[in-house]
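Structure record follows, encoded as structure tokens.
One protein chain omitted, others in place.
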Amino acid sequence: MYNQKVIDAFSNPKNVGEIENPDGIGTVGNATCGDIMQITLRIENDIITDAKFKTFGCAAAVATSSTATEMVKGMSIDQALKLTNAKVVEALGELPAQKMHCSVLAEEAIKAAIEDYLSKKNK
Amino acid sequence: MYNQKVIDAFSNPKNVGEIENPDGIGTVGNATCGDIMQITLRIENDIITDAKFKTFGCAAAVATSSTATEMVKGMSIDQALKLTNAKVVEALGELPAQKMHCSVLAEEAIKAAIEDYLSKKNK
Amino acid sequence: MDKREVYLDNSATTKLDEDVLEAMMPYFTEYYGNSLSQYGFSRKCAQAVDDARYSVAKAIDCKPVEVYFTSCGSEANSWAVRGGALSGRKRGSHVILSKIEHPSIMNSGKWLTQNGFDVTYLDVDKYGMVHEDELRKAIREDTVLISIMLANNEIGTIQNIPALAAIAHANGIVFHTDCVQAMGLIDVNVKKLGVDMLTISAHKFYGPKGVGVLYVRSGLIIDRLINGGGQERGMRGGTTNTPLIVGMGVAIEKAVTETDTNAAKITLMRDRMIERIKNEIPDVILNGHPRQRLPSNVNFAFNYIEGESILMRLDLEGIAVSSGSACSSGSLEPSHVLLATGLPVERAHGSIRFSIGKHNTMEDIDYTVDKLKVIIAQLREMSPLYKPQDRVKEV
Partner (left out) sequence: MDKREVYLDNSATTKLDEDVLEAMMPYFTEYYGNSLSQYGFSRKCAQAVDDARYSVAKAIDCKPVEVYFTSCGSEANSWAVRGGALSGRKRGSHVILSKIEHPSIMNSGKWLTQNGFDVTYLDVDKYGMVHEDELRKAIREDTVLISIMLANNEIGTIQNIPALAAIAHANGIVFHTDCVQAMGLIDVNVKKLGVDMLTISAHKFYGPKGVGVLYVRSGLIIDRLINGGGQERGMRGGTTNTPLIVGMGVAIEKAVTETDTNAAKITLMRDRMIERIKNEIPDVILNGHPRQRLPSNVNFAFNYIEGESILMRLDLEGIAVSSGSACSSGSLEPSHVLLATGLPVERAHGSIRFSIGKHNTMEDIDYTVDKLKVIIAQLREMSPLYKPQDRVKEV
């Protein structure tokens, strides 16, 4: 069902964990639907310098979290806000149709984390 | 479906044909139902001395005709009137359930032939 | 003349091809996993099922998602007719079938009647052909489904399905066709036939028993027949039968590749058999169409005698044939197909179907006709209906 890239990203995920005192934190999804994604970001001068995730979810959720956190590191927050789930999936090759919603969660979690950063910054 | 005795009686039937100027002739069944049986008897002093049959019908019809005509030869007409299809089937071992009606035809054809004889005799 | 074993009942079922069996074998004891499971062990099963679905799609010219595996032709037919009608219930409750459909269709029609539908059975002509006008006349405002078979299993008559399906579509009606007998012998192509649903069954073209296909045009949704889990995209329950589906895939590939050669070879045997019987046995009637006919089908009424006796006598010579439809063998009813062509009951009772397959040879045919001549003569001698003078009259 999953391709090898997804299986690799799932079995050796990068950036697992939680940044202490993150500059931005985003949590989306809920356990009832079977997927929760939490992304924590370290942001310096609007550049994402570190990203970590925690996921309660399927293999696709883990793989997209791992890939998405890899991709945003080094991006400006403007660039990161433009990161779509399509790009994350592209990086992984493909996902089964019924798993596409998991890639949306990664996009949403990053957006939520950046918004959290922006709202704190503007306070 | 058929046992060996039935198959033997079917493949080497005895008494096939038609007695010329029979003392009794009985024809029962109709082609629409898939079975017609004609039995001709030679009867001397109320004793059946010869019996022949013609059949348009299935293997069971042929086998029971053959067996029934064998059985009635040498019988008095009273004895022959008591010949039931159960006895004919018994002689053959057994018949498939859906073929039992064929054995009834043999019984009926013999009765019809004897009645024909009796009605001619009483005229 | 030595005794032979001659199997001339290929319309009932065929010998499983050795190549097909070989392809199936690993899926019995080695790759036995559930093809829908998510672990690696089942991946090979899932792939095999995908491949088979692709082979079927390619063979009948449709998309793989339009292929639904079933357990047989009867299931696919029951599903198409009952499911197609039930899902159309909002639009109407009238269904049209022909009078010569397979029992799985006829009895599905009966089921529909018992469940609030109205079913019209189209007449056929003496060759077993459905006429376009008959169909046009039968169509009503509330007609939701039409099912007419491509090739008949008893008499081999081939209908003009493209024309009939076009009439259905001109009236916005879903059209199903039973191609169980046709597959492997004539072209079966959903596009050319122009149908919405189509049935095939592997064991009629040297595949395994127990696996059929219902093609359902994408966009058409029919009511389910076998409920279950997510199998067949939620449309047909039951743990995926990987080995048999693999068998279907290989069998249909082979059938399509071989159709022309097999049909040519089988047609020669058919034509010789028909010629010889007509010339050498008096008082016979060829049932079915003289030209619009399956390559494999020879069906004759032998006047004055009854089919089972012929069948049994041929059997004693090692020849396997069928009287009436094999599916209803053991029943005492005369064939509804032969009666629909106008054959009198007693002649229907005296009809025999010889169905030729790719394993038969011309020697099989000659052996059969030689034996048949003797048997027919002997049985006629035994028949109270047979009067030689009648013969003279008829000749």
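The chains carry the letters A, B and C, assigned in the order they are written, with residues numbered from 1 in each.
As a working rule, a contact is a pair of C-beta atoms (placed from the backbone, for glycine too) under 8 Å apart; a residue touches a chain by one contact, two chains touch by 3 or more.
Note that this is a predicted model, so its numbers are computed, not measured.
If you put the hidden chain back, the residue from C:64, C:92, C:194 or C:210 that touches it is C:210. For the chain missing from the display, the contacting residue among A:36, A:72 or A:95 is A:36, taking the whole complex into account. Considering the full assembly, C:224 is the residue among C:4, C:44, C:224 or C:373 that touches the omitted chain. The chain not shown here is touched by just one of C:37, C:189 or C:378, and that residue is C:37.
By the touch rule set out above, chain C reaches the unshown chain at residues 5, 7, 9, 12-16, 18, 21, 28-29, 32-34, 36-42, 70-75, 77-78, 82, 86, 102-108, 110-111, 115, 201, 203, 208-211, 223-231, 237-244, 308, 311-312, 314-315, 319-323, 325-331.
Touching the omitted chain from chain A are residues 1-2, 7, 10-11, 13, 16-17, 27, 31-38, 54-59, 61-62, 98.
By definition in this document, only the chains that are shown with their structure count from here on.
Look at where the CA atoms of chain B average out and do the same for chain C: the two points lie 40 Å apart.
The centroid of the Cα atoms in chain A and the matching centroid in chain C are 56 Å apart.
Listed for chain B are no residues, as none touches two or more other chains.
Shared contact sites, meaning residues of chain C that touch two or more other chains, are absent.
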